[in-house]
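All protein chains but one are shown in place.
Up next is chain A:
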Amino acid sequence: MSSPTGPSTRNTFLGMPAVPPRSPYGTGHLRGERAFPEAAQDELGNEQLRRNLGRATHSIRAKRLALTGELPDWEQLRDAGSAIKTDTMNRLPELLEQLEQKVTEHGGTVHWARDGVEANEIVARLVKNTGSDEVIKVKSMATQETGLNEHLASEGITAHETDLAELIVQLADDRPSHILVPAIHRNRDEIREIFLKEIPGIDPGLDTVPAHLAAAARAYLREKFMTTRVAVSGANFGIAETGTLSVVESEGNGRMCLTLPETLITVMGIEKVLPRFQDLEVFLQLLPRSSTGERMNPYTSMWTGVTPGDGPQDFHLVLLDNGRTAALADRIGREALHCIRCSACLNVCPVYERTGGHAYGSTYPGPIGAVLTPQLAGMHGAGDDPNSSLPYASSLCGACFDACPVKIDIPSLLVELRHQHTEESGSTAEGLAMKAAAAVMKRPKLFTAAQKAAGLGRVLAGRDGTLSRLPAPFDGWSDSRDTPAPPKQSFRSWLASPEGAATMRAAAAEGAPHTDDAPEAP
């Protein structure tokens, strides 16, 4: 059975809901080339990456904890954030129409894109209409997802990334490895090398002091800001009530792109809409503290359509579906769409910390990427689609759930995705989970450390809290009965407990071969 997809979709007859299509296969950056365990293996060999990542994630994490602890109403803000997102998803059609109406009233033009290909075509056409063959870009997940830069290049348009980290990644012909700090896998020596090689006319005496490297980027980009007539941005929030769009940033490159060019094109996923201007009071407290561990990021820009005499006089908003409606139709995907891309879940994830972002193969790495990517782009086939391996790229320790400012229960969503996948593929969740876990958690000590909270019990248990199947060697026993899942406990510590020991004895008594080997080494 195929679902209707792409620009050729016709309205046959109304009233019969069809499952909305996923992001089309083979376009954009929502699918890697290799399955997670395989890609992770390679990244694990990269000591530099692991050191950088370890330092970075621990440091952001400590700052985040200190600053969220500072607010006595942090939990109430999370509750509000979560509810606003639920409300948004429930009322998405009317909110999108309202946003469109308000943006149009204020002199902007709204475009709709069924998928990434269509969004890229719209942007390329708009750029061409201005007569420019280059654009400056604010860091944007949506255009990374659609592969906009590559498409523009194929149309003869040069896209200049202006976020320092995105610039480093772009100059090195590399891929981002983190939502917030995309070049975190590079150190200062590498960055100096990249600049010396790629920035025309740079001072050959440039050293590796970060302030000097940043100054070199400033000088290089300033000329682009002053001369480029078209900018492309994403949006952190779009307010339906007023038509206001917002970009949250640090460097001022966002302000430059949003202010100096004649034409501004903003690409926004349809899930980024918020009902009311007042809702920003919640998200402007949740986002910076969760993201960079700051009370507020240095700069936030808000604009509504076009303001005569101030900023771009030609404004276009591209509303992007690209699998979001498919996610919305699914209970799991719907919750994953609440994500505000703060990256807190990446920074607490033991699996991400070891593999880095590239192993996930998607614009969205880490715990939320493992949920969101298969929701947007699907999991095809049994074993050979890299996206099918993503729900297993987690130890389900629960840290991501605790960190998430909008309370997305990522571990439970991963468990449900595993169930969905195994139902289709016929493989066992345990086997795939073990393979992914083993790839990352080679040494039992590390593995144990990662299993701090809910642990492997959650890998295997559904949301009803029972284990329907135990891993080999206990599967013969569990085939015929349910085992209560050990909540808030690692599988290892559960096995070591009297209850676990009793289960093992029972399993052994029923004929499963007894082994001292823990199940993480298949």
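In this text, a residue touches a chain if its C-beta (ideal position, glycine included) is under 8 Å from a C-beta of that chain, and two chains touch if they have at least 3 such contacts; residues count from 1.
We adopt the following convention: contacts and distances are computed from a predicted model.
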(request) Leaving aside the chains on screen, match the unshown one to its UniProt name from "ABC transporter permease", "Molybdopterin synthase catalytic subunit", "Aspartate carbamoyltransferase" or "LUD domain-containing protein". (result) "LUD domain-containing protein"
(message) One chain isn't shown here. Among A:30, A:80 or A:141, which residue touches it?
(response) A:80
(request) Among A:239, A:268 or A:317, choose the residue that contacts the chain missing from this document, as touch is defined above. (result) A:239
(message) List every residue of chain A that touches the chain not included in the displayed model.
(response) 7-11, 17-21, 52, 55-56, 59-60, 72-73, 76-77, 79-80, 83-84, 86-87, 90, 92-93, 96-97, 106, 111-114, 118, 162-165, 168, 181, 183-184, 187-188, 191, 210-211, 213-214, 217-218, 221-222, 225-226, 239, 241-244, 250-253, 255-256, 258-260, 270, 277-278, 280-282, 284-285, 288, 292, 294-305, 307, 309-311, 319, 321, 325-326, 328-331, 334
